[in-house]
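Yeah, one chain of the complex is gone here, protein chain that is, but the others are all in their spots.
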Amino acid sequence: MDKEKLHHEDEKTDIVKFGFWIYLMTDLLMFAVLFAAYAVLRDNNFGGITIREIFNPPFVLGETLLLLTSSFTCGLAIVFANQENKKMVVSFLTLTLILGLGFLSMEFSEFAKLFGEGQTPQRSAFLSSFFTLTGTHGLHIIVGCFWIIVMLAKIVRSGLSVGTARKLTLFSLFWHFLDIVWIFIFTIVYLMGGLS
Amino acid sequence: MMEFIFGRLTWSSLPHEWFTIGGTIAMSGMMISAIALVTYLKRWKWLWREWLTTVDPKKIGIMYVIVASLMLFRGGLDAGMIWLQQAISVGSSHGYLNADHFQQIFTAHGVIMVFFVTMGFLFGLLNFIVPLQIGARDLASPFLNTLGFWLYVAGAILINLFFVFGGEFAATGWLAIAPLSELQYSPGVGVDFWIWSLQVSGLGTLLGGINFIMTIIKKRAPGMTMSRLPLFTWTSLFGMILVVSIFPILTATITLLSLDRLLGFHFFTTDMGGNAMMYTNLIWMWGHPEVYILILPSFGIYSEVITTFSQKKVAGYTSMVLAGALIAFIAMLVWLHHFFTMGSGADVNAFFGISTAFIAIPSGVQIFNWISSMYKGKIRYEVPMYWFLGFAILFMIGGTAGVLLSVPSADFQLHNSLFLVAHFHTMIIGGALFGIFAGITYWFPKVTGFKLHERLGQYAFWCWLVGFIVSFTPLYILGSMGAARRLDHYDVSTGWQPLFILAGFGFLIILTGAMLHVVQIAVSIMQREKLKDTTGDPWNGRTLEWSTASPPPFYNFALVPRVTSRDAFWEMKKNEKIIENPKYEDIEMPKNTALGIYVAAFVFLIGFGMVWHLFWLVAIGFIGGIVCVIIRTFDEDTEYVVTAEQVKKMEGGRKIYG
Partner (left out) sequence: MKKDPHGSFKSYIIGFLLSVIVTLCSYFIVVNHLVPRDAATTIILTLAGFQLVVQLVFFLHLYKESGPRWNLVIFISTIGIVFLVVIGSIWIMYHLNNNMTPTDMSHVIQSEEGILK
């Protein structure tokens, strides 16, 4: 690619990354509201189950380590993308997807177990806020997994173009961001719940 | 099965009251006339190509202003209905509206005026003017721009759609406070229409906010450092920063409300541990900075107007920018003053009372700087200056009323009284709307190529100013006498009726002003040859937008301007920096796209489906929207080239400053 076009593409990447970063900040603010609602409502269990009873330490640790590792593999995928190593990008993206799906299945089973016991969001304000906060995070992970699949399809079919590499960068911002939000869910919801 | 297909829709959802039938007929009538006109003129292809799929922010800006004007008449109609009811519903008479209907009207009035009128006008002006002021050719993301506009339109349609389907709007006040807005007390579709029209248009606003920040930060012309930005761009930036800071809060909060309503969650319910006060807290966290979003761009407009018509640079540019930033910052710290009376106690109330009073300081800086900017200037009293002077008078009154209200103990008397209503209308009409009118008058020649009729503009102004004073001074008095807001009926013994009637006369004067605006536009169009702007710089302006032709070519600038100072164009004119033998270049411009309107249409389906529990429709909307977005993101061919030859031809030898 000639120098002028390269400069144009770099400029475009810079602007697109900037815009996406602002969007991520708005997403963070939306999570802030959910955290605030959780903080205010977490003791309003209306005689029902409390967070202390929900907290299953090794299970949550497992979820956390899965997500953290997926953030790591995502980062490695980016490094390989910078080296234009299509094969390794596909491998590490796939690994990220598998770990992400692992996280989701664990969270899904946690939800299913609670629902089975009648501990639904409709049972109390605490449960409403618990499920909404963790569920919204889970929905974002689902979107991320879907995003990986679309990107894998594109890369496998037409390789690592500048446009695709750009989207990969945006995805990595998104995925790292979700892991960061999870740190706080892990700490504030589960660990502090265990301390209560 | 039927329930799956039709959700909550039944035959009785269709219009069967006088106002729903009337509203449906009116809206269908307008739509049919528009369709007939376009068909008669054989302009469908043109409409689609030039307007509906455009990414040109100048055209998008014009469309925003048109939709906002239509919504202004709807909101104004609501205001008239409120006035009439309150003027006659005394003692044994209960007016012509029952309480529930009255409540729906004032709710709709507030939502429409805030979200669809003021925000619409502001986004219109920002779209047209900001890129020109910073020497850019377009916003950072043309696609997000068109998408944002069509989401705004989708929201505007949704909020008017209850006339046709459902027959009821929210009867909760414009912010739908819980628990009144919860399913238990508002079981119908009204609150759902409120929720989903705001979710849809709110998404558009958020995307617009992101887009403008990207544009102002990253797409300035070379040499246009932040310290050389025009003040309108600065205050618009602050407004957009507030948008991205608070609209996520709105989205999250009304999502929680809709979870309560749709799925039986318990965030704000009165039972099962819900806490309705949390709704009030969260919604005002959004609501207060929102009103600063409404006013900040107008502050910028006043700065532009004063400096142009006093032919002087602004006094204290740095302090103006800092004051604007401080206003935006403090705006985030005052929200509790909307619920002093909810009982958070002295400590909390004191903190927020003080922070609220503090906002008067940077506002004062702005006012003093404006006056200083005029001092010893060669002042020309064109219509935009009239609007500024009207603003100055009204803002003093309304602002002082605000400082009064910021004292918690005073607020305990005046909270939710007509005094409060008078205060915020003074700020929004006297502050934001007058600024918008000033901006529209000021920039009208740039947009259309001809000025607005001067005399009619003056008449319209006087009607608005006098009408406002006649309409709202009685409300300040009534509020101090103890009259609460949102009353659909009151006792004769209060002695309030004469003041309500006087307020009504004020409304009629304002209405005359609005009609004069319409006449002004019609007459200006008819006299456009006489009022023509041939140079592109009809006011001897100071900022870059005046360096272009009126209207500007679609690419804004043939050559990207090189900026060396504040008031960039003024300096260029002063130093006669004309480029001899300009070397025209190829210009890359974004292609039009229909995906903005398509995605918005799918999102509209989601909104409508959610209101009526047509979940299959929601799914279609969701999938359709996602597919369109994916198509767009994989489209590598979104730009086209305007060759240097074509540019040269379109410029036609026009002087280029640089």
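In this document, chain identifiers A and B correspond to the written order of the chains, with residue numbering beginning at 1 in each.
The criterion applied here is as follows: a contact is a pair of C-beta atoms (placed from the backbone, for glycine too) under 8 Å apart; a residue touches a chain by one contact, two chains touch by 3 or more.
This one's a predicted model, so the numbers in the text were calculated from it and none came from an experiment.
Asker: Out of A:Thr64, A:Thr96 or A:Thr134, which is the one that touches the chain we can't see?
Answerer: A:Thr64
Asker: Taking the full complex into account, find the residue in B:Ile21, B:Leu183, B:Val348 or B:Ala594 that is in contact with the omitted chain.
Answerer: B:Val348
Asker: Out of A:Gly75, A:Gly102 or A:Gly135, which is the one that touches the chain we can't see?
Answerer: From the options A:Gly75, A:Gly102 or A:Gly135, the contact with the absent chain belongs to A:Gly75.
Asker: Since one chain has been left out of the picture, which residues of chain B touch it in the full complex?
Answerer: Residues of chain B in contact with the hidden chain: 217, 245, 249, 275, 277-278, 281-282, 285, 332-333, 336, 342-345, 347-348.
Asker: List the residues of chain A that touch the chain left out of this view.
Answerer: Residue positions of chain A that touch the missing chain: 10, 17-18, 21-22, 25, 28-29, 32-33, 35-37, 39-40, 57, 61, 64-65, 68-69, 71-72, 75-76, 78-79, 82-83, 173, 176-177, 179-180, 183-184, 186-188, 191-192, 194-195.
Simple rule for what comes next: only the chains that are shown with their structure count from here on.
Asker: Touching residues of chain A toward chain B in the complex: what are they?
Answerer: Per the touch definition, chain A meets chain B at residues 14-15, 18-19, 22-23, 25-27, 29-30, 32-34, 36-37, 40-41, 44-46, 121-129, 132, 150, 154, 161, 163, 167.
Asker: Mind listing the chain B positions that touch chain A in their complex?
Answerer: By the definition above, chain B touches chain A via 140-141, 144, 206, 210-211, 213-214, 217-219, 244-249, 251-253, 256, 259-260, 263-267, 269, 272-275, 278, 282, 630, 633-634, 636.
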